[in-house]
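All protein chains of the complex are present and in place, except for one that has been dropped.
Every chain is named by a letter (A, B and C) in the order it is written, and numbering of its residues begins at 1.
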Amino acid sequence: MSVSVFDHPWLSALLGDAELARQFTIEAELRAMLEFEVALAMAEAELGFIPIDAAQAIATTAMSFQPDLAALAAGVARDGMVVPDWVRQLREAVGSSHGVHVHLGSTSQDVLDTSLVLRLRPALDTLAARLNAFDSRLAALSADHGTIAAMARTRMQRAVPITWADRIAAWRAPLARHQKRLQDLKPRLLVVQFGGPVGTLDKFGDKGPSVAAALASRLDLAVPASAWHSARDVLAEFAGWLSLVTGSLGKIGQDIALLAQNEVADVTVTGAGQSSAMHHKQNPVLAETLVTLARFNATQVAGMHHALVHEQERSGAAWTLEWMLLPQMVVATGVALARGLALLDALRINDKH
Amino acid sequence: MSVSVFDHPWLSALLGDAELARQFTIEAELRAMLEFEVALAMAEAELGFIPIDAAQAIATTAMSFQPDLAALAAGVARDGMVVPDWVRQLREAVGSSHGVHVHLGSTSQDVLDTSLVLRLRPALDTLAARLNAFDSRLAALSADHGTIAAMARTRMQRAVPITWADRIAAWRAPLARHQKRLQDLKPRLLVVQFGGPVGTLDKFGDKGPSVAAALASRLDLAVPASAWHSARDVLAEFAGWLSLVTGSLGKIGQDIALLAQNEVADVTVTGAGQSSAMHHKQNPVLAETLVTLARFNATQVAGMHHALVHEQERSGAAWTLEWMLLPQMVVATGVALARGLALLDALRINDKH
Amino acid sequence: MSVSVFDHPWLSALLGDAELARQFTIEAELRAMLEFEVALAMAEAELGFIPIDAAQAIATTAMSFQPDLAALAAGVARDGMVVPDWVRQLREAVGSSHGVHVHLGSTSQDVLDTSLVLRLRPALDTLAARLNAFDSRLAALSADHGTIAAMARTRMQRAVPITWADRIAAWRAPLARHQKRLQDLKPRLLVVQFGGPVGTLDKFGDKGPSVAAALASRLDLAVPASAWHSARDVLAEFAGWLSLVTGSLGKIGQDIALLAQNEVADVTVTGAGQSSAMHHKQNPVLAETLVTLARFNATQVAGMHHALVHEQERSGAAWTLEWMLLPQMVVATGVALARGLALLDALRINDKH
Partner (left out) sequence: MSVSVFDHPWLSALLGDAELARQFTIEAELRAMLEFEVALAMAEAELGFIPIDAAQAIATTAMSFQPDLAALAAGVARDGMVVPDWVRQLREAVGSSHGVHVHLGSTSQDVLDTSLVLRLRPALDTLAARLNAFDSRLAALSADHGTIAAMARTRMQRAVPITWADRIAAWRAPLARHQKRLQDLKPRLLVVQFGGPVGTLDKFGDKGPSVAAALASRLDLAVPASAWHSARDVLAEFAGWLSLVTGSLGKIGQDIALLAQNEVADVTVTGAGQSSAMHHKQNPVLAETLVTLARFNATQVAGMHHALVHEQERSGAAWTLEWMLLPQMVVATGVALARGLALLDALRINDKH
C-alpha cells in the first residue's frame, strides 16, 4: 500500500529516500530492538542480575530470531505497541530456562525509544553529511560564479545590485548554524532510554544507574539524567531541527523558482520537468519540491510539540503521535537535502551583463 | 518500506485501514486515471473532437494496459508527477494511429485531480457508513444503559450527577452535524477536474463546457463552476471535515480514557491492551488511539490550509503538499471510526449505585 | 499594551480592523453578557421560574450596570473566567430581594458562549458583506478589463495565453463557494448556548427545552439539538471557514505580488509602499499582507481543531485555547477582506500588447 508518498512506488522517486527510509523498515526496527535486548542481557549478566548463560543464550537466539509477524500485528492491535508480543515470542525462542531473563526490569518504551535512537544515529550521520555536501556545493558555486552580478529583490521588487557571492552567502549562513545545532543536540539525543515500568528502574535496587550505564556503554550511547519516558523535549527539539533544515532549503528552492521565471531568467534549471500538455515548458520541479518539504515539516513540527503534553508516567496517545510524525520528518529532511543537491547540480547561473 | 504507520506491517494493525488505503494504492490510481482518459476520449468522440475509432481503441487498450512502473518513477523524478510519462506510455500502447488522441486538450492536473475525486467517492461512502454505524452504536448504548447514573465532571472536577443518556447525547450531537456537513460538501467535492493546460479548455473553442459536461456525465460527477486547478478550497474544506470527525471521536476517546481510570472506573474497556512489564494492567489503547488520530489530523489540517496559497495558474509546490497530507488524513479518519466502533463494542458502563 | 498586532497602535493600521475588533472589546462582551442574563430572566419569568418583578429588576439594572473591572480581573485570575465574579456583582447591583434570581439554572459557559455568538452575528454580516464587495469588485474588474491578454503560468513558468477574464474567474470561483458555506454554517453557529452546570438544564425539570426556546427567541437565535459545552465542532468549522476565506485571498495576493514583479509587470499596484532605503521601490504591501494573513489563519486553524479534544462535560484548557485563537482569526479575516478590496482598488492591469 502507499498512503504515504514516502512509501509510494512512484512518488517516492521524487519524495522518497531509500537510505533514510531503511531506518524505518521493520528489519531495522527488529534489529535495533534485538540489539537493545542483547545489550541489556549482557549488562544485567555483568552486574549479576541474570546468569551469564542466559545472556549468551539471548545473544545467540537474537542472531537468527525471526518473529511471527502476524502475531506481532495482532499484538499491536491489542496492546497498542509491538513489544509485549515480541518479548513473548523472543522468550519462547530463547527457551524455557533462559527465556524468562529476556527484557528483565525493562519496559516497552525502553525498547522502542532506544531502538529509535539507535536508528536515528545513522540517520543523523546521513543528514549531517548531506548538509555538508549541500553547503560545499554552494561554496563551490560561489567560488565559480560568485562574481556574477545579481539583482537583489526585496518585498518582490528589484532593490539594488548584489553579486551571486552575496546571495549564496545568505543561503549558506543558516547551514553552518544547523551543523552547530546538531552538535549541540546530539548529546541530548543519542542517549539510552532505560527506566523500567515507570521510569525508576525499580527492579535493580540501587544498581539501576549501573545497569543503565552498562547498557548504554554496550550500545555506545550516553546515559541521560533520567529516563525520558514522559519528557519528550529532545524529540521535539530534534523535529524542530529537521524543520529548520527544510525551511532553509525551502527558502533556497523558493528563490530558485523565482529566479528561474521566464521573465527573470537569472538562472536556468537544466533537466527540468515536463508538462503533459505544454512541451515547451521547463518546470523547476526540484526547486518546488524543496518548498513543499519545508511546508510539510513546518506543519508536522506542531504535532511534535503537542506531543509534549504527555500525561503522567507514560501516555499512549502522545507517544503514538510521535510515531506518526517523526519518521516522516526525518525522511522529508533527507529528501530535501538530496533533491537540493541535485537542484544545485542542475543550476546554471546566467550572466546577463 | 514503512515510513508511515499507515503502510507499516504491524503498526497498520492499529493505525491502518485496508479498505480506505485501497483507494491510495497505485492499482486504484491507475484504474481511475484510465477511467478518466477513457471517459474523456468517449466524450470527445461524442462531440466530434476525435474519431470514434480512436476512442474505442483507447477504451480497449485501457482494459489491459500495464504501464512500466520504473519508467513512471523516472518520470516523477523528472517531471514532478506521473502523468507525462504515463500518457506517453498509454499513447504507445494505443498505437500510432489512435494514440495521438489520448489526453487531448487535457492536462496532468485534470487526470490526477479527477482520479483523486473518483477514489474519494467510495471513501466518502465508507466514512459516512462508518460514521452512521458509530452513531447507531452510541444510540444503542444509550437505549440500553442511558438510565445509569453518571457524574458530570467539568474542569476535571466532579460537578453534579447526570445520566449516561445525557453523556451519550452530548457525544452524538456533533455526529449528526458531521453527516449534514458531508451532504453540504459532497456536491462541491464530487466534481470533475477539467481545464486543460491552463484551466480554460482552450483546445475546444466554445465547446469546452460541452466536453466537460459529457466527461463528467460519463464519470457520474458534477461539473464545477470552473476548473479548480488553483482554487483548492474544496480539498481544504474536506480536510477540515475529516479533522472535525476525528476531533469529535478524539473527545470521546479522551473521555473514555478518563472514565476508565482505576480510581474512577465509571467504565471498563474489555480486551484492553497489555503491558510488557505490568501484567495487571488493562490499557485503554483504542481510546488513546482516538486521541492520537484527532491530534494527527488537527496537525495536518493546517498544511492543507497553507496549500491554499497556490500561486498562479498551477503551483507544483502547493499541489504536492496536498499529496503528502490528504491521503493520510482520509485514512486516519477511517481508522478513527473503525477503532471507535471497536471501542464502543468493548465498553462496559459500570452502574456503581 | 500591544502584544498583538491587532491591538497595536500602529501595526493595526495595516493589520487591524476597528469594526470587527469592536466585537471583542469588553464593552461588547459585557453588553452581550447582560443581554443574555436579561433574556434569561425574562424567559424564566415567562415560564414561571422567577417572579416577573425580578426579571424586570434585572432588566432595569442591566441598563446601567457598570461592573468593577479590577474585581473582574481578580476573579479571572482565580476562577479562570469572568462570570462567577461578574454574576456576584450583578446580583449585588440588582439587590437582595431580586438579585438571587440572576443567572438561575445557568452556568458560566452559557453566558460566555452565547455572548460570543451574539457578537459573531454582526461579525458574520460584516464578513459576508465584505466578501460580497470584494467579489463584486473582481466582477467589475473583469467586466472592465477581462479581454486583456494574460499569460498563464504553471509551476512558475509561462504556459499559454489566457485572458484576464479567465484569471479573474479562477479567483472568483471559491468566493461563491465561501458564501454558500457561510449559509450552510450559519444555522449551526447562530444558536444559543444553554445547558446549565453540566449541559442538562437540570434546574428546570422537563421545562428545560421550553426555557431554552424562550431564551433563544428573545435573543433571535436558534436552539441547537443540545447544549454544546463540550462539542465545539461548530467553532472549529467556523475557524476553518475563516481560514478558507483568507486562503483564497492569500492566493490572490500571492498572484498579484508575482504579477507585479518588475520583470513581469503584468500589473501595477498604485500607491504601493516605500522603503526606508530605496526610494525607487514600489512594494506591493497589500498583496503581501494577504499572504501573511492566509498563513496566519492556516496556522491558527490547527489550534481550533486541537481544542476539539475537549475533555468530559467541560474543559477549561480547551475552552481557553479557543479564546486565544478565534477572535484573532475573525479579525484577521476581516483585515484580509478590507485590505484585499483596497488592493483591487489600487490594481492596474497592464495591457502589454
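To be clear about the criterion, a contact is a pair of C-beta atoms (placed from the backbone, for glycine too) under 8 Å apart; a residue touches a chain by one contact, two chains touch by 3 or more.
Quick caveat, the model's predicted, so the values are computed rather than measured.
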The one residue from A:H8, A:R218 or A:H310 touching the chain left out of view is A:H310
Among listed residues A:T200, A:N262 or A:Q282, the absent chain is touched only by A:T200
Of the candidates C:T60, C:N132, C:T147 or C:T320, the residue in contact with the absent chain is C:T320
Where chain C meets the chain that is not shown, the residues are 1-16, 18, 21-22, 24-26, 69, 72-80, 82-84, 87, 103, 106-108, 111, 196-197, 253, 257, 271, 273-278, 283, 285, 288-289, 291-292, 295-296, 298-300, 302-303, 306-307, 315-318, 320-321, 323-325, 327-328, 331
Residue list for chain A contacting the dropped chain reads 80, 152-156, 159-160, 162, 166-167, 169-171, 173-174, 176-178, 181, 184, 188, 197-200, 202, 224-231, 233-234, 236-237, 240, 243-244, 247-248, 250-251, 254-255, 258, 291, 294-295, 297-299, 301-302, 305-306, 308-316
Chain B residues touching the chain left out here are 153-160, 257-258, 260-264, 273, 275, 278, 281-285, 287-288, 302, 306
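To be clear about the criterion, only the chains that are shown with their structure count from here on.
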Averaging each chain's Cα atoms, the one nearest the global Cα mean turns out to be B
In whole angstrom, the CA-centroid distance of chain A from chain B equals 27
Separation of the C-alpha centres, chain A versus chain C, in whole Å, is 39
Multi-chain touching residues of chain A, meaning two or more other chains, are 257, 273, 275, 278, 283, 285, 288, 302, 306
